[in-house]
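A single protein chain has been omitted from the complex, and every remaining protein chain is retained in its original position.
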Amino acid sequence: MSSSSSAMSDLFFTSDLACERDFRVLYSSLNFSVKAGDLWHIKGRNGAGKTTLLRQLAGLHSVDTGQVLYPNEATKVIYVGHKLGLKEQLTAEENLSWLAGLNGFSTKLQRYAALEQVGLSGYEENAVEQLSAGQKRRVALARLHLCKAEVWLLDEPFTSLDQQGIVDEQDWLNQHTLAGGAVIMTSHQDISLPQVKVLDLSLYAGSSLGDLSREGGSST
Amino acid sequence: MSSSSSAMSDLFFTSDLACERDFRVLYSSLNFSVKAGDLWHIKGRNGAGKTTLLRQLAGLHSVDTGQVLYPNEATKVIYVGHKLGLKEQLTAEENLSWLAGLNGFSTKLQRYAALEQVGLSGYEENAVEQLSAGQKRRVALARLHLCKAEVWLLDEPFTSLDQQGIVDEQDWLNQHTLAGGAVIMTSHQDISLPQVKVLDLSLYAGSSLGDLSREGGSST
Amino acid sequence: MYFESFDGFWHMAGHGPYVWSSYGLFVALLCLNVWHARSQKLKALKQAKAFIRRN
Amino acid sequence: MIGFMLTIIRRDLLLVARQPAEMINPLVFFVLVIAMFPLGISPEASILSQVAAGVIWVAAMLATLLSLELLFKLDHDDGSLEQLLLAPYPSWCLVLSKVFVHWLVSGLPLILISPFIAMMLFLPDHAIPTLMLSLLLGTPTLSLLGAIGAALVTGVRGGGMLLTLLILPLYVPVIIFGASSVAAAAQGMPVDGYMALLAAMLVFALMITPWAAGSALKL
Amino acid sequence: MIGFMLTIIRRDLLLVARQPAEMINPLVFFVLVIAMFPLGISPEASILSQVAAGVIWVAAMLATLLSLELLFKLDHDDGSLEQLLLAPYPSWCLVLSKVFVHWLVSGLPLILISPFIAMMLFLPDHAIPTLMLSLLLGTPTLSLLGAIGAALVTGVRGGGMLLTLLILPLYVPVIIFGASSVAAAAQGMPVDGYMALLAAMLVFALMITPWAAGSALKL
Partner (left out) sequence: MTQSIWRMPRWFHQMGSPKWFYDFGGSLQPWFAIAAFALLTWGMVWGLAFAPADYQQGNSFRIMYVHVPAALLSQSVFLGMAVAGAVGIIWKIKVAFMVARSCIAIGATFTAIALLTGAIWGKPTWGAYWVWDARLTSTLVLLFLYAGVMALNQAITDRQIAGKATAILAIVGTINIPIIKYSVEWWNTLHQSSSFTLTAKPSMPADMYLPLLLTVLGSYCVFVLVILIRTRAQILQTQSGANWLMQHRDITGA
């Protein structure tokens, strides 16, 4: 875990990040920085605060204590959460079209290629509501291949995927980090890539609200 | 796979069950019977039709070709699907109360005990919307301990559970089958229990609608 | 023929616009309906043929 | 069966108690919509008292209709409808229990507040008992018939408007007799006939809804 | 930025095209609600023409309001609102694009059908241009102001009713001036002043909404 001094080379870093919900401290004094090529696996038992942390990193959950900082304003981030953000009535291809349109531009050919990469060729023109749970997740993941974003924030991306799907996805994660991207993901399953760094949230679990006022130092 | 002649000792059986969606046959000529003590693990890749099959067994999806038969009308079935069927505003305990009320009766003490069994003691009076993904799933699963149903139909019950949770749940499945219940579940993860029987849906995949009119015999 | 001249037939003593537009609507809307139904069927036929080619 | 219905009724009441806005909302909607009319039409008593009966009934209908939209939808979306339908009891038990709670929570308050509304629109005082009685007979009919539509649009996106389309035509007789009865009472004419008709429609709705809504839910 | 807005507009129009009912529904709701009034009040031309302006405006308001409910809600529920907000553009772009499509789909058709409605309520023919013009100026204001409420109730259960409560008070001036303008036109009086006021309210709504709804969404 690097200190925040090496900030400028990081894609982003947190400083003394903490989160409390319902008077329970989920984590506190979280200092970690994410560099190009990093693959962070956030672990923790149910209710540890993994989803909350990812949403704080994405800017979707308010940060009250500590900071999340992106040194380079132009850093592109993709967040794929429990809710996939797909419009059920639209086809897989149309969904990709607007999702990619949020960050740039894509051609129909590229979208077909991205869908093929996630194993959905033949389903491009099916409405998403007619897809199975795993197929929906694949559509959401196809976006990763389409938008050139540095940081991927993935909340349990293996959910509903079959075994081949999980193997494939680890491959993508691998390639993305090798190409200089960064991945922060949660999962209850292990990741079989060499470069994985594990962030175990239980090490940062606070016990009472009082902890938040303390400066620095992680509690156990 | 037993034939339907041994019907009367079964909890339920299917005869020549088939399902077609959007002109694609998901499976056909599915004949299998479920007896007390069975633990069926339904496998298949994303989009194979696992969810659809479970819903047909539960009676939530219409059966157009073939049959699903419960010889004993009083057989109690619990279905836990992708959607958990919890009311977000109600507390965990209140949710259990009405869910159990659908099949019988339960006391508050029993409900507290069931929640403790799934590792949620302390969260009994939390509104479900304040629980994490895994904790919600645990509430839904707590029902299994509360209602005395013979047949459990579980669609990817390990989703969002942490590793300890998965171990615990396999334990419950084990106990339920040993006690004479039956479990039919889908999952992309393997189950480490000796009595597991695997039903691989890919073996029953049909190719065209024409197959549905054929009598008997499973296609490959 | 009830009318003496074509002009009389067309004007219908001032009621021409009402009568003709009514008949026009009747014919047009019914034709539209039959046409739509037919186009629907032709589309379905094309799809069914495409299905054969795919398999 | 009674136990099953009680379970549902208890649950739904609990949900309302957890979010009391749901109960007050139809009421405030009712009042607000009615308040718009003096603004839009004219504040004069002579005109308002003429239209009062119609406006009150139309507003009551809209308030019922809009609160009906979520009758089954929320249960569908979180999957609890599946669980309710899987229970070993006929689906009409489910329908009747839910409609009962709905009426209790959205119809009854309207009736209780209607005298004040009537006053605001200058409806003659002697018409108020008729207004309340007609609402008492009419709003359950509205809830029941509306439940058919609500069951049909369950699981369909953008249900609110669709529900209106499906159900408003069925509401026509209730509106007509409800409003006419109040107008008749305002003119001092007898209203027994209207009340009998409203009651007959309630019975009719009680007969048809459990079947229609029950089968629609199981689609 | 233009690209971002076009992406949203294209997506929303595509969604409407996939389910054309969404476009026709507010329209039919409008017609249906208005059709209920003669039934509830009286079929006589003399009474109906008096209340026509108010009824049309109240119905237009309700139709807009109810279709607004889903403006952001559906996007919230399926998680696509998160994605839209994560895009590196200010949130007012999002708001304006969505409101524009909403008005195109629900407001514009109302205006186009209003002459027929006016006829059915026996509004004098010479008041019809005023009616259409006032709706043209007024319905965008309704959509814009409503969007603030829609943004606030996003993610809240039972939003439809709640939205009404939040937004109806804001609609009051629009209703008053809109309905008065039509009533004035029916009596052959000049309506320039009303139109100027309606236009001013539109400008005001255009100024306030992007900011207010944008910040509400990010809550």
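Quick notes on this one:
In this document, chain identifiers A, B, C, D and E correspond to the written order of the chains, with residue numbering beginning at 1 in each.
Rule of thumb we're sticking to: a residue touches a chain if its C-beta (ideal position, glycine included) is under 8 Å from a C-beta of that chain, and two chains touch if they have at least 3 such contacts.
Given the structure is predicted, the values throughout are model-derived calculations rather than measurements.
Across D:Ala87, D:Val172 or D:Leu206, the single residue that touches the chain missing here is D:Val172. Remark: the residues of chain C touching the chain excluded from display are 1-3, 9, 12-16, 18-19, 21-23, 25-27, 29-30, 32-34, 36-38, 40-41, 43-45, 47-49, 51-52, 55. Touching the omitted chain from chain D are residues 148, 152-153, 156-158, 162, 165-170, 172-173, 176-177, 180, 197, 201, 204, 208, 212, 215-216, 219. In the full complex, chain E touches the hidden chain at residues 19-21, 24-25, 28, 32, 35, 38-39, 42-45, 48, 119-120.
Just so we're on the same page, only the chains that are shown with their structure count from here on.
Shared contact partners of chain A and chain D, listed by label, are B, E.
Centroids built from CA atoms put chain E at 25 Å from chain D. Looking at chain B, one finds that residues 82, 89 touch two or more other chains.
Contacts with at least two other chains are made by residues 19, 77, 157 of chain D. Taken in their complex, chain A has these residues touching chain E: 58-60, 76-77, 79, 81-90, 94, 97-99, 101-103, 105, 127.
Per the touch definition, chain A reaches chain B in the complex via residues 21-22, 44-51, 82, 119, 126, 130-135, 138, 156, 159-166, 188-189. Those residues of chain D that touch chain E in the shared complex are 19, 21-22, 25-26, 28-29, 32-33, 36-37, 39-42, 47, 50-51, 53-55, 57-58, 61-62, 66-67, 69-70, 74, 77, 157-158, 160-162, 164-165, 168-169, 171-172, 175-176, 179.
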